[in-house]
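Down below is the structure, laid out as structure tokens.
With one protein chain held back, the other chains of the complex are shown just where they sit.
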């Protein structure tokens, strides 16, 4: 069985997702369904070339053309945040199943509209919180689920990057609020808020945040003599309480020298702890406090065992480590299966909404310098 | 030259400081001054034995007796927090130079009274923020001082322990507010607030805190059938801004499985970062972003070079790692020298006050659920 | 421009290489040449399915059929070791450019015949010493080349796996001498001998080896009640001297619990050291003894910088780590370029021969329990 896929976006995420569609059937031959890479949509002269490069049959600059094709069942949205809602709603109305990059939209209201649209249309919907499917992260979640950590006391998450450290680095679209909604916050905190939800199965109840823009003006990309205003946060930290009683901290920044793509989460419970850092994505650290005291310690688990770790059987033998793109391949696999078998997708647009509600509350908190409750919209 | 020392306190800290007084002259023969271990004061039947064990000539249960001795020039206060102010003020009035355990007192007002007392008496005063004198920490401070990190963007500090994780662990004095003032906060945040000040040379301007007591009642030590109320925080986290513009986070907890005595601090600047964790106290991690890009990375510096790292020349050859007590030995060395040569002490009671002002502000913030400015008392 | 590729072998290596051919043009669009996946050859009923899965147009069970096709310019040999020589020589005679898995053959004589065949045919030849092209390994080599390590004193290499630890694990072809020539030695030492040559640019002059077969009989795969003799080494260690004066040690084993695919090499020189372990393949450790003593330490370089580390520009942004297969993709890229532009290949069959001469000497040494000189055949 073959499912036609169309992708919107031909830059970084467009390429990462393309690679997943290109490889998924090779790695998962037993899935019984393979994608047909029908069309890539993007804006720019290079779209046809990029499309050909990654194996897409056709290309276009108009996403409506893509949505209008009968041979496309799945639409993969890899555009800047401000386009997600409109495109996803249009795709739903066109009856397409949807994979959408994170954060799901510019704010929770947009997310809610998207949830309503996909529900009305009865299409599958999945958000690309890619780190969920790291085998090491899947193991962390499984350990929590099994009660191996007991009562959760602490969640400690940070997503540290460093690419803005230099004040002379020119302006990019990621620093414009009208395109992204926020800065490090929506880009990075979105991931770790989702990881906290994914691994603990709990929800964030209230937050207190602090935002900072370290460098307020940057040289314009087109004309370095001119500067443009940065209108988003460079860093956003927040404290939080989870419904289950745990306390938590989250931090996103693009100013942490030494951290390139360091998405980290640690969870401390009564009986044990887990810790993950993306830069060593094949490894999960697990502290099991139920072991004999003489032997307790942090165990660095290389999550590359075919018979024990999620998705690994499809890839390489033990210790033959996987990389960034495998998360996208596994994600594509699961969506294909959900569509083919009418199964459940995860994380879905409701997860995207829940994450956004936390992000929105944190932004309000940072502005008001006060604790803010996270209100969950009914869906 | 010999200086008489008297110590008040004969438990954990009393022993750690005793070991320092016992060894300091052996490790630092060129200092020209050695301590005479005159008297230990404590409460309990075991005081004479403990005193003899650690080489103290005399013992007493009455600290006034100790303060009254002419052969004692230095008084070392290792008692619970609620006794610091009274004892230090009495010691100052008795003309003794003082080393006092941290946190300096129960609150900033007490600290201020202590500062005034030592100034009036003209005695030397030093606070036992022991981690300052780790060679690795000294190196971190030196790198910041040299401008190797450039503008500081982030301070990220946590002090994680796990000894309260078990809800059945019986009550101890450290969980009673009247004795300690606070829980993990005063015990642990005191250290990392001081480390942040020490390394950055900057002051904390405002804070927003969250406190949590995970286990509100614990079995009484004397009668496990009965429970007693825990009246302090089990964990206290806070966000902060430094005067120089950096954003910061601090976290103290006794509920983090896998962390035994994990006092950590990381500082990210425009040109580099440093990171330290006490559990690997011989190592400093340094990221130098001015190196060629191909070679940039976190350098794990083993701070055991005699000709390059503070205090090390007195101890062992390179790679022959030192332990917890060396911090106290180095601290004793510096106080002896300051007294003998009428030199400066550091950190002194003003540092203790500054730290306490931050701790106090954080406690108020946690109670009021609001940002609180740290006000510096004039001294 | 398109180059037709045929692959022989459809198991582990066949798949790893297939993935490279499938993705290489997408990751390296500017190369100007792309492979056309023409035919997969293998033995077994599943060959057509595996071929289709990985995008090969045709499949066969007869490699002569593959060699006979005019639309194939490159032949990729991924079969067991005992077939390499025959297939490569046939391929050369058929005028095909060749990529061959390691070790190049069963012994140096076979290798020599292969070298002669490809030279006579004037075809490109490359050996799949895949670890060479890890960006971190490439950096290690570059540092040595720049003289950053100064005179080399030590090479310390080991390749540790653990899949045979259980004595009940059934027999596999890798444990039969007639198929493989040797056990852990040819499979694993081949890689680290090559890495030592690659990074140091030096040759191994003499060796002294010890071989061990820990489990001499294993259950037959087809009939566990019956056992079969293991006829290869389970572990083989050897000491060595390099021509340039360095001393070296090599160890290969399949019995090291805790090591899954742990290919390691460390090189110590007068001015510095480098260390690499495949299980953290994105990282190179570099100790630069020319730095100020206070700052010397092991720097963990994440070799993911587009503008500074080999091949990375084609993959993901900094810190978005790559995995096992990228080595094969980079290897395929370089071969395509060499064929298209009539450029040099590396490592070529002469490198395969040089490695095999060392392996052969070590086998003789282990048998004779004596030091053995490595003689280099003239080519």
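Which chain is which? They are A, B and C, in the order written, and residues in each are numbered from 1.
Criterion: a residue touches a chain if its C-beta (ideal position, glycine included) is under 8 Å from a C-beta of that chain, and two chains touch if they have at least 3 such contacts.
All values derive from a computational prediction rather than experimental measurement.
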item: Chains on display which the left-out chain touches in the complete complex; value: A, B, C
item: Residue among B:120, B:217, B:279 or B:367 touching the omitted chain; value: B:279
item: Candidates C:143, C:237 or C:363 - the one touching the absent chain; value: C:237
item: Residue, one of B:101, B:206, B:233 or B:262, that touches the chain absent here; value: B:262
item: Touch list for chain A against the chain that is not drawn; value: 139, 142, 283-284, 286, 288, 292-302, 305, 307-309
item: Chain C residues that touch the omitted chain in the full complex; value: 149, 153-154, 156, 158, 160, 162, 165-167, 208, 210, 212, 214, 235, 237-239, 241, 245, 247, 249, 251, 253, 255-259, 268-273, 275, 287, 289, 297-298, 369-371
item: Contacts of chain B with the absent chain, listed as residue ranges; value: 12, 16, 18-19, 22-23, 25-27, 29, 49-50, 53-55, 161, 163, 259-262, 278-282, 302, 304, 316-326
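Here, only the chains that are shown with their structure count from here on.
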item: Per-chain CA centroid nearest to the all-protein CA mean; value: A
item: Copy pair chain B, chain C: interface residue numbering same or different (half cut); value: same
item: Interchain centroid distance [CA atoms averaged], chain A/chain B, Å; value: 41
item: Chain centre separation in whole Å, for chain C relative to chain A (CA means); value: 35
item: Rounded Å distance between chain B and chain C, as computed from the means of their C-alpha atoms; value: 54
item: Multi-partner residues of chain A (each touching 2 or more other chains); value: 259
